[in-house]
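And then subunit A:
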Amino acid sequence: TFGSASAAELVVGFSQIGSESGWRAAETTLTKQQAEQRGIDLKFADAQQKQENQIKAIRSFIAQGVNAILVAPVVATGWDEVLQEAKDAEIPVILLDRTVDASDDLYLTAVTSDLVHEGNVAGKWLADTVAGKPCNVVELQGTTGSSPAIDRKKGFEQALSGHDNLKIIRSQTGDFTRTKGKEVMESFLKAEGGGKNICALYAHNDDMAVGAIQAIKEAGLKPGTDILVVSIDAVPDIFQAMAAGEANATVELTPNMAGPAFDALAAYLKDGKAPGKWIQTESKLYTQADDPMKVYEEKKGLGY
Partner candidate 1 sequence: MIPILRTYLARLLPQLIALAAILIAISMTFPGFLNLEIQNGRLYGSLIDILNRGAPVVLLAIGMTVVIATKGIDLSVGAVMAICGAVAASFITSGHSLFETLLITIAVGILCGMWNGILVAVLDIQPIIATLVLMVAGRGIAQLVTEGAILTFNDPGLIFIGSGSFAGLPMPVVVWLVFGILVALLVRRSALGMLIEAIGVNRQASTLSGVLTPVLLIAAYMLSGLSAAIAGIIAAADIRGADANNAGLWLELDAILAVVVGGTSLLGGRFSIAASVLGAIIIQAINTGILLSGFPPEFNLIIKAAIIVFILVLQSPRFRAACAFLAIPRRAAKTTEQEAK
Partner candidate 2 sequence: MQATSDNILSAVRIDKGFPGTKALDKVDFLLQRGEVHALLGENGAGKSTLIKCLTGAYRRDGGSILLDGVEVDPRDTFDAQRLGIGTVYQEVNLLPNLSVAENLFLGRQPRRLGMVDIRAMNRKARELLSEYELELDVTRALGSYSVAIQQIVAIARAVDLSGKVLILDEPTASLDAHEVAMLFCIVRRLKARGLGIIFITHFLEQVYEISDRITVLRNGRLVGTRNTADLNRRDLIAMMIGRELAAEIHAVQANAAEGEPRYRFRNYGRRGRIDPFDLDVRAGEVVGIAGLLGSGRTEMAEVLFGAHRADSGTAEIDGRRVDLSSPRAAIRQKFGFCPEDRKTAGIVGDLSVRENIVLALQARRGWTRPISRAEQNRLADLYIRTLDIRTADREKPIKLLSGGNQQKAILARWLATEPEFLILDEPTRGIDVGAHAEIVRLIESLREKGMSLIVISSELEELIAYSTRIIVLRDRAHVAELEGEHITAHQIVEAIAAANERRAS
């Protein structure tokens, strides 16, 4: 409907949550890159962490008559109505990095990782690594109420159940940030005999782990040795820490969700073939054995 756009050019709206972390920035960068590579005109809308803004953005994408919509939903609930509107307007919607609590005929597909699974992978690694020795774990949760915090906690606890040697002794929110991660870890160390009672740290994201690693060092302990560190996301900085032996493992959450999404969209638009309802991205585990510096170099330029 836009005069300037050529008939062949696809216009896709992308409603991003915001820019609350380096991972999110990388996802945005990659989405834009992928769109550019495919010659897609990407309409980007930043929702500043607010669902209402995402709904508004989707509505105005519909009003503009885009060809498709990508959404990275901030929360699982509350999408039925606006997705229905998109459906009525015959605009396919693809969900990125999180699914929603809505009937699955309202969207084309969801490209996500499994958050519970991520926690599970981290938990399994820890259980395998300590191998039956008693181990007190402290947990740095994400923002209270956010779905990664809830699911990553759940997955981790699932992996730990049945391993009576592993016990979560303290769990607090670090708001997904380095500063809070460091502050909360400091208090964990004070509360647990200067850190002597702590054998491992599980952080819901790498940023908190990086902050916590500094706190551990400042308390005179060796992260990675005295206290095992496992976290999720696989942002570049954690690979540096791994290379230095200060972190032990991370579970990757790939920021490239748009690539598979655009592929599925292209296939669908070409011959109407609907993809499966869930395109799961890999939750790959990285440890110190995976040449962390190499991964760091690879990831450095992706806008994390």
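Heads up, the rule we're going with is that a residue touches a chain if its C-beta (ideal position, glycine included) is under 8 Å from a C-beta of that chain, and two chains touch if they have at least 3 such contacts; residues count from 1.
Inclusion criterion for the candidates: all candidates are chains of the complex that A comes from, given by their letters.
Just so we're clear, the structure is a prediction, and the values are computed from it rather than from any experiment.
Q: Given the candidates 1 or 2, tell me which one touches subunit A in this complex.
A: Candidate 1 is the one in contact with subunit A.
Q: Which part of subunit A faces candidate 1 closely enough to touch in the complex?
A: Of all residues in subunit A, those touching candidate 1 are 19-22, 24-26, 28, 141, 144, 170-173, 175-179, 182-184, 186-188, 190-191, 207, 210-211, 214, 218-220, 237, 303-304.
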